[in-house]
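In what follows, a single structure is set out as structure tokens and then discussed.
With one protein chain held back, the other chains of the complex are shown just where they sit.
Moving on to chain A:
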Amino acid sequence: MRFPSVCSLLLFAATIGVLSSCKEEKKLPIFGMRDTKTVTLADGTTQVDTVYQTIPDFSFLNQDSTYINNDTFKNKVYVADFFFTSCPSICPIMHRNMKKVYEEYKGNPEVGFLSHTIDFKYDKPSVLKRYAAKLGVDDQKWQFAYGSKEEIYTIAEKSYLVSVTIDSTQKGMYVHQGWLVLVDKDRRIRGAYDGTDAKQVEQMAKDIPVLLAEYKK
């Protein structure tokens, strides 16, 4: 009697093992343009690799008037967006939603936040500082970036794939999309969520651990 029960126990354990190893690991997609490059391996043979679009080198002033760059987000996945402090339309709701995610990952050093202002005339670092303090996020975890119009608008459109423009017929003048862009530790875009939609932002909060899991090997 004892022998078969041990057998069935083993069988049970094996089944579990097989099942769990079969379970497909969920991965987030990689966005942006792709290119290929031919690399030569150590043994002399060549192979074609995919080159993914990445966030290029940047350097902006933050709310403390110190420079931040890609290294500020080294070993972090981060959420990037474009806004301006006097925005009367979608920014408050974006940052209300983003703040919830910020609170959720407050204790996780592998998660960062980066908001770029597109109001290069008014949103100087001191204004960003005031804004951050009032939003209750004035720490290094959530960076507010100030740069020239050209730098910010170029990185928005070309790298983060967020459309921003100036339209004097619009209230508040600056027009931008409300995407929250999720960037991985290799500077690749792994998600874009409508920051004005609480459901999509919730999804982003759920996707962050999935992305972090890729680096836990």
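Here is the rule we use: contacts are C-beta pairs under 8 Å (C-beta built on N, C-alpha and C of every residue); 3 or more make two chains touch, one makes a residue touch a chain; residues count from 1.
FYI, contacts and distances are computed from a predicted model.
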Hey, which one's the missing chain according to UniProt: "Nitrate/sulfonate/bicarbonate ABC transporter ATP-binding protein", "DNA ligase (ATP)", "8-amino-7-oxononanoate synthase" or "Cytochrome c domain-containing protein"? "Cytochrome c domain-containing protein"
Check each of A:Lys106, A:Lys121, A:Lys134 or A:Lys149 against the chain that is not shown and name the one that touches it. A:Lys134
Cross-chain touch to the chain not pictured, restricted to A:Lys99, A:Lys129 or A:Arg187, is A:Lys99
Identified contact with the non-displayed chain, of A:Leu28, A:Leu61, A:Ile90 or A:Leu212: A:Ile90
Touching the hidden chain in the full complex, which residues of chain A are there? Just list them. 86, 88-90, 92-93, 95-96, 99, 131, 133-136, 171-172, 196
